[in-house]
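Have a look at this one.
Removed: one protein chain of the complex. Kept in place: all other protein chains.
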Amino acid sequence: MFGDARSIPRDATLETDVCVVGAGAAGITLARELIGSPLRVTVLESGGLHYEPETQALYEGPSIGLPYPDLSVPRLRFFGGTTNHWGGICRPFEEADFAAREATPFTGWPIAKSDVDPFYERAASVVRLPTRDWSLDRWAPGDEPAPLRLRSEHIVSRVAQEVEPELRSFGEGYQEELRLAPNVTVLLHANATGVTTDESGRTAESADVATLEGNRFSVVARNFVLATGAVENARVLLTSNAQQPRGLGNQHGLVGRFFLEHPRFLGGVIVPSTPHPNLGFYESHRVDGLRMQGYLASSKEFQFAEGLLDLQMRLELGYGDAPEDASDFARRLMTLAGDLDSWQEIAIPGAPIPIPYLDVIRDALRSPEDAYIYLRGRIESIGVTTRIEQAPNPDSRVVLVRERDELGILRVALDWRLSDVDRRNVRRTLELLGAEIGAAGVGRLQILHGEDDTGWPEDLDGGQHHMGTTRMSDDPKEGVVDSDCCVHGMSNLFVAGSSVFPTPGGATPTLLLVALALRLADHLKGMMLR
Amino acid sequence: MTVPRRIRRKTFLLGAAGLGASLAWFGPSPFRGASLAGSERLASLLQHVDGALGVGREYLQQVPAEASPEVLTARVAERLPGGLGTIDTASNGRLRELLLSAVEEDFRDLRTMELHGWVLARTEARLCALAALGAT
Partner (left out) sequence: MSGERAESDPAGTPPAGEPLAGISRRSLAWILDVALVTVLIFVAVAVVDEIFGPTVRLHRDAAALEDVLAADPGRVVLNAVLATLLSVSYFVIPWILLGGTPAQLALRLRVRGSAGGETLPFGRALARWILLFPPFATVSALTAGLPLVGAFVWGAAAVWYVVLLLTTARSDTKQGLHDRIARSVVCTRGREAAYRAAHVR
């Protein structure tokens, strides 16, 4: 059921068994898993059912490190969280993603892929993926489109599935189910301003809640789960400093540190040796009606051998522009004549000779360049956008700043940093890619940034993947939470979401964070229902 | 996912030291006749000669020890069966084939170089260098 924090009596104390802070992908997944159990669950969601500017403004925070948008841009603060503008791209982590890398400090998860596999199955259903098969055989059964045939095993092709756009928002998808759940209450407009503990600091006792209208109350629970995203999870822990001046879980100063992203930028351009290379596999497309996106990556063997982390390479096909002269135009017409697919779509059916619709002709005359899109023109260049598995960097962090938000809580700023190993990762992998595509006769690669460039490219961007600020480790000196996602030094405060990732892996985070939320739900049920 | 970037051909070619599609590298040659000296012959097989010049000059800067037609031709010849003899006697088509195969081998064995950002096989980089020498 749904409730609104604005109508809770002031200074009331609500009692529940599990208090989940945040109704995004992780929070909603957790709450759903507890539906029908004997446990009472209260979910505190800061926003309402839809976007509200005043609530969104609570997310504002500057970037003080590498260029990054204001923190209110990549995140959404209403029911469903950031899934309300999610890209839907899913792929599970591989075994090697969980392994420690000798050459790179702070890598390695305290759990293995086998610990997560049982939950991946269920996670795929939660995000509404039609299949759990990511193998190339399944997604490239024939010749068209097909992955690149490269000679060596060091550059591999990978499949990422795409959730259909109308199924991506957890808020829209699971609202009804939570509304009908008798043991789960979602309180909207409920901002958790901090977690209060007992005197020893080992047991969380209550979550303090405030509304923008000035209401205040608290929620007492047996167990608490923070599921507000990496930036906000860190913020809540840091600002819950009534008993622990450094914040909760921060005895070793790790909360907020190791902020991880999948930084991306255009790393290189390939000039293909043929005008129509078979690269449809690397564009977003459908196989048997299901959406997928292929991409290239360095192999795990190559990564281990070179002491590098993962690098994903997305290909962006650049089609040629308007014909340069008469013979060029004639050549393009010949291509058109040969491209039956285009004709079939733009020609009026039933006419004895194929003739395009008037609208198509109008569009073509209005912008001949764009009209070439109809004709699936020549590919003149292929952009290689690199997405880096950022190496864990303790100096890349979310920090409290002096400014306070409307609720009086200290804001955070993001000091995003990368390391030389990230730069070396791109360079070595692109050198390898260049040799591979040259050997395969695909074309020639030009690497856009020189070996001696010390800065980062102008088009450096994050993937809107926030990870690592409450990283997982069995050693309290290297992590904020343990392998059960429980905050070190505490008995009943847990963290869900990608903030627990010690490394970003070579895949998008959503599927894994949902799997970990399912795992945490099972753990909580196991603990509480004995 | 962003809309596919369309890089304007002319600007791209200018910015990229004028390298065109790589198959065109060893396309039909404007030069005819086997009476050219070995080094000229090799350079003549490059289709987009003006494109290769920038890359060639960069090669000459990076490897000054090879900055002479004789040395470059000898190095290229090492990668061909029959060596210098092949360069003199083989037909254009055959020579092109052998060069392409040497280029492929170079890539496979990671004998590559980066010139103006381009990841090129050593052999083709040397051909560009020959063209650059010939142009001066």
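Observations
As written, the chain order gives the labels A and B, with residue 1 at the start of each chain.
The rule is simple: a residue touches a chain if its C-beta (ideal position, glycine included) is under 8 Å from a C-beta of that chain, and two chains touch if they have at least 3 such contacts.
A quick note: this is a predicted structure, and the numbers were derived from the prediction, not measured.
Checked against the full complex, the candidates A:137, A:153, A:359 or A:420 give a single residue touching the omitted chain, namely A:359. Among the residues A:346, A:426 or A:486, only A:346 touches the chain that is left out of the figure. Annotation for chain A: contacts to the undisplayed chain at residues 280, 283-286, 317, 340-355, 357-360, 363, 370, 373-374, 376.
By definition in this document, only the chains that are shown with their structure count from here on.
Per-chain CA centroids place chain A at a distance of 43 Å from chain B. Partner chain A is touched in their complex by these residues of chain B: 1-2, 4-9, 12, 16, 19-23, 103-104, 106-108, 110, 112, 114, 116-121. The residues of chain A lying in touch with chain B in their complex are 87, 151, 268-269, 271-275, 283-284, 293, 314, 316-321, 324, 369, 380-381, 383, 430-431, 433-436, 438-439, 441, 443-451.
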